[in-house]
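One chain of protein is taken out of this complex; the other chains stay put.
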Amino acid sequence: MKFIALLKKELRECLPFLIGAAVLLLVLGTLFLRLDAPRTYGGLYPDFKPASAINIYQLKQSSSLSLVGSLLWIFSIALGLAIGIRQFWVAFYSRTWDFEICRPTRRAAVLTAKITAAIIGFVLSVGLVWSLFYWYASQSSIWFTPLTGRLLTKGWIFIALGFVVYLGVAVAGLSTERWYTTKLFSLGLVLIVYIACVSEWRLWLILIFLVIGILILLLQVTEKFLNRQL
Amino acid sequence: MKNKLILKHVSSTSKTLMILLIMLLVIAMSQGIIIAISHVIMMSRTRASQQACQEPVEDELTRIKRSEKHFMLDGTVHQMELVKDDFQRDDKKQKIRIYDVNDSLVWQGLKKEIPYQYLFWPEQLIRNWSWYDSYTFDERQMHNMLTVTPELSQSIEFPVRQNYEIKIIWRYIPDKEYFVAYNTQGGITGYLSTAGFTQQKSDTKGFGQFRLFTAWCPEDSINPVMLWQTDKKIYQIDFQKQTVELIFESEKEIVDNMSLKNWRFSDRENLDGIKYRPAILCRTRNGDQNLIMRQPEQVFTFSPPEVWDLKEQSIRLTATESEIYLLRSFRGPRVPGKCMNSDELFRQWRNQLLKKPRDRWIELYTIDEKGELYFISRYEWIEPPYKTIYTEQSVVDNVKYFVTDFSPPFYNILRQGLHKYWPNGIAGSENESIFKLCVALIQELRPRHIIINCSISFVLVLIALWHGLSRRDNWAVMIVWLAIVAVFNMAGFLTYWALNHRPVIKCPACGKKRGLAPERCVRCGAELPVPETREVDRVLIVPATAE
Partner (left out) sequence: MADVILKTSGLTKYYGSKLAVDHLDLKIEAGSICGFVGRNGAGKTTVIKLLLGLLKPTAGSASIFGCDSQNLTPDIRQRVGYVAEGHRLIRWMTIARLEKFQRAFFPGQWDREFFAEMIDYFELSKKQKVKHLSSGQRAQVSLALTLVPHPELLIMDDPTLGLDAAIRRQFLEGMIRLIMEQGRTVLFSSHILADVERVADRLIVIDKGVLRADCTTEQFRDSVKKVRFSFDKTPPEEIDIDGYLNSRRSEKELELTLVKTTEQKIADWAQKTGAEKFDIVQTSLEDQFIDYTAPQKRSRLFQWEKD
């Protein structure tokens, strides 16, 4: 019951961001969704004539969700920043940290509620919208070849990277260093994880990078939150 | 309590690693920025030392050097010079001059009107760096396509059309390494793999590690045919006929590169009147040249004699209807082993080489069925010495050598290890992504002056020791930190500084600085000072309970 109360409180606090992100993504994504044909550069196969070499560029097909992917990328990062700041920065600046922590419950429970709320937020906000787009595009497109499973996975990787951003902001918020350069170090790790993930093509390796990044940041968040003094 | 302690230690270690990683990145970026700035500033001001030209016929030698050398079927050599002040995009409209081996002008005019029949060699399939103009797709592009980007997902798809209407789309599945066919309703109609065309997924066999492909529409079709190269095999895939033909298979060695002659469009390539057999020339990693021919079908493998130094020479093969020809050319002396690991030695060697005229030659052979070589002709020429040679280290190099003194000393050890593991170098290898970036950083930013680099490490260790003596909790942790500073140089020192900036106070007992974390002073063992109690306080401190 205590945990549910904490979870409800956290979800309610993040609700404006979650709804905002979901609605904006839905609206803008719908505008950018191209169901008629995948994008190819130079039109559909103009060089495919007898005795002609084929420009490779015409063989690379983008999905109808390619622009939605750009939005997903931006919104995941923005959501990570927003939720991280709301949960771990605002409490200190508005000095409600004492009220939040002095509950007859373990600090770990308070932290778990925050992180659980963030995960639920990501999944139900951008995650759900993304999955909806994927499902809709796969049903509605007039192009022959179906959307790949890899496409769906890549979208979720973006969402996971948004979660990494959230953890990085959380660590920065809980950090007690005075100088902002050292306070924001965790965002350096977020950047490294980001670069590692977007420059890698092997899914299993991307997952490893994500897991390592999340583990390190989660450890930091946990230790800092449990030992945070004010 | 125990869990808290474990969490604290694990978290502390992960935090140290995280900060260390970030500091390494920050140092690398700073070094890169400084080097880049020095590049920009010094670009126009780099000093060069002028070396005298050695002989007055330099212009003639330069012309010879820049001309393309072509053999005729009888072994006669001509030099073909492009008229530079009339450069044309269309090769055929280019004006040229042709010289013989005595450097006499024998003909000049448009390239398409050359009255001589020269031997032409297969063209290597390499990826064009142009974004929109590329006819070869290699593994690097495949990897880029598969990475997580805002564009999310791309795939390679080949259409099969009838009367210009798409009937089937063949899509490559990278994870499974085969092709899947989709009809216009989105249903799967079949698979293309090494097992040929199958209708069941279970019957497929993947192509293997992809390296490169090129595609074209044959003379009688608007549907694509493709050459698909893997590690050790080359396939030809016809999407309209739904066939997969194994063109070449190397038993042990990896196929390094592939060149084509007349393979795709036979008529278009026979411009000079010589009838070439359709051929693919592929070189395997051991240096063997494999010529896969048609009309008739034949695979011919040439293993260069051991005395031919393949680091100094290149070999090309081509096949006409009657003969197989071999071109052997001398590219220049190989880099001595001791110069491979030292920029300074390499520069000295290169400058010595470039200061003098250099011999070059090409030879033409025919090869019979048994692999016997029959010498036809040889042409030798001299390349002139360079007009300007940078014999002094440029300022940019000096800046680079200075900033890399702050890199971790172990970069050099890592680099040597990498050379062992990847002797052909990381560039262009299958290992792209973050690993390549890290390797490139290590190679570029490794310290050049080992003594200065280690001295800087030593000084930083001393500073850390001076700083940490009064703040330490215990010697074990202190030693670990000093080791980190020693191994990681500036990055390690900055990490230490970021995580160990604890306050100190003066110990009332010994008067020396002490940290606050330990209960007792690390020097004299005294506890934290107790405040002085006033007489009057003793009167007014009357606890409710006296134990």
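Just so it is clear, A and B label the chains in written order, and each chain counts residues from 1 on its own.
In this section, a contact is a pair of C-beta atoms (placed from the backbone, for glycine too) under 8 Å apart; a residue touches a chain by one contact, two chains touch by 3 or more.
These figures come from a predicted structure and were not determined experimentally.
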Absent-chain contact - pick from A:30, A:96 or A:181: A:96
Missing-chain contacts mapped onto subunit A: 1-2, 4-5, 9, 12-13, 94-96, 98-99, 101-106, 227, 229-230
For subunit B, residues in touch with the removed chain: 1, 503-505, 516, 519, 527-528, 530-531, 533-537, 539-545
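Everything that follows uses one rule, which is that only the chains that are shown with their structure count from here on.
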Separation of mean Cα positions, subunit B and subunit A [Å, integer]: 32
List of subunit A residues in touch with subunit B within their complex: 41-42, 44-45, 48-57, 59-63, 65-66, 68-70, 72-73, 144-148, 150-151, 154-155, 157-158, 177, 182, 185-186, 188-189, 192, 195-201, 205-206, 209, 215-216, 219-220, 222-224, 226-227
Subunit B to subunit A touching residues, read off their complex: 4, 7-8, 10-12, 14-15, 17-19, 21-22, 25-26, 131-137, 141-159, 161, 166, 169, 171, 175, 182-186, 214-224, 264-265, 268, 432-434, 437, 498
